[in-house]
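Omission of a single protein chain aside, the complex is shown with its protein chains in their original locations.
Think of it as A and B in the order they're written, each chain with its own count starting at 1.
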Amino acid sequence: MTKTDPADREASSIRTIVEALVFAADEPLSADRIAGIVEEVTAAAVEDLVAELNAAYLRDGRAFRIVRVAGGFRMQTRPDLALWIKLLHRSTRPRLSQAALETLSIVAYRQPVARTELEAIRGVNVDAVLKTLVERDMVRIAGRGEGLGRPLLYATTDHFLEYFGLPDLESLPRAEEVELAADETPQPDLFESEAGPVDAEA
Amino acid sequence: MTKTDPADREASSIRTIVEALVFAADEPLSADRIAGIVEEVTAAAVEDLVAELNAAYLRDGRAFRIVRVAGGFRMQTRPDLALWIKLLHRSTRPRLSQAALETLSIVAYRQPVARTELEAIRGVNVDAVLKTLVERDMVRIAGRGEGLGRPLLYATTDHFLEYFGLPDLESLPRAEEVELAADETPQPDLFESEAGPVDAEA
Partner (left out) sequence: MADIDPGPHRVRVEALDFEGPLDLLVYLVQKNEVDVYDIPIALITTQFLEYLEAMGPERLESAGDFLLMAATLLRIKARMLLPRPETGDEEDLEDPRRELVTMILEYQQFREIADQLRDREGAQRDVFGRADAARELAELGAGEDVDEEPGRRATLGELLKAFARVMEEAARDRVHRLEPLGVTIEEKVRFVRERLRREGRTSFSELFVEGEPRAHWIVTFVALLEMAREGEVRLRQGDRFGDIHVYAGELRDED
């Protein structure tokens, strides 16, 4: 990764570097920050380069542009395409909250299960969470229990299996198979320690 | 949903919409999903549109391009700009441990595969590393085997493909001839099952 020789810099123009930085950033990038990374450029020059990029995007009909937000520059889709982004978002698999995940896990292992049992285990009211899980087609009503008031029983759906990549319910690992450990304690070092230099390979 | 009025559709060409979707997605977007959102386009046509976009990026010296990974399309920076973005992000992403990589290699080629087979090949217990690979969404549970105790079977995930920048399982790296020695003797038939038609070995 010793790459910063002059030839490279010429090959990829400063403007392209600025474009790459704004594209890949995880937050709006200020002109100062960019100038701090690319020594050849001043903060003022960054403004010009961004303007050039936007002009090119406009000319070429690109779907995005660089906007100035609170902290600096950020690349985002054109507002007139927002509708499509909404449709995209709707088609993404929703993120589950921690509460949803916990409740879902109990439903998965204890199904068919009544709300009272879920609440007994989690120690909190689960009405809202259950409702969301049913709405998201993760949990379904599987019938009624035998007890007093014939409580509704809940079970997981096919979509639940699909979401977690399981072929069937039987494939849900038994507790003893995965040796469930709640705490983060002794994890095997899946990733090498970050301490070592990048090229510590033998 | 009121998807779009005709004026909108004309204003932003289908190609621009595809560009917007790939740009805005936070995971590789399959042609099928794109076609599901944009009714005017077939999955096959998406490929062409992406090729057109890439041609434009190349011509205009854009800092990014669209690659095919994990069964979908993803917009990412050009590798030759890596140095600059690393300056931006600073912290480097950790790398997988050797144990994780070896285990993943076997899962990739032998999937769906039981733990016992992984252990037979690696000669060590793989409980811990498997568990972590599942937790990191590199490996999923693909069902249960026929044998005693109906063991869990493991397979790789889309995230595995994404992590290694692989378009699909067929693109898995292959082992070169083993260099250890003597050629004539029959080799273990490592690649008959999964790897498919890529290379019909002698």
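By our rule, contacts are C-beta pairs under 8 Å (C-beta built on N, C-alpha and C of every residue); 3 or more make two chains touch, one makes a residue touch a chain.
Just so you know, these numbers come straight off a predicted model, no measurement behind them.
Residue B:I106 is the one among B:I17, B:A31, B:L53 or B:I106 that touches the chain not shown. Note on the undisplayed chain: of the listed residues A:I14, A:A56 or A:I121, the one touching it is A:I121.
Considering the full assembly, A:A108 is the residue among A:I34, A:I66, A:A108 or A:V139 that touches the omitted chain.
Annotation for chain A: contacts to the undisplayed chain at residues 20, 23-27, 74-77, 82, 85-86, 88-90, 92-98, 101-102, 104-106, 108-112, 114, 116-117, 119-123, 145-148, 163-166, 173-175, 178, 180-183, 201.
Seen from chain B, the chain kept out of the figure touches residues 23-27, 67, 74-79, 82, 85, 89, 92-93, 95-96, 98-99, 101-102, 104-106, 108-109, 121-125, 134-137, 140-141, 163-166, 172-176, 178, 180-182, 185, 187-188, 190.
The criterion applied here is as follows: only the chains that are shown with their structure count from here on.
Look at where the CA atoms of chain A average out and do the same for chain B: the two points lie 17 Å apart.
Interface residues of chain B, counted against chain A in their complex, comprise 1, 3-4, 8, 11-13, 16-17, 19-21, 23-27, 29, 33, 36-38, 56, 60-64, 77-78, 80-89, 91-92, 94-97, 99-100, 127-129, 131-134, 136, 140-144, 150, 152, 157.
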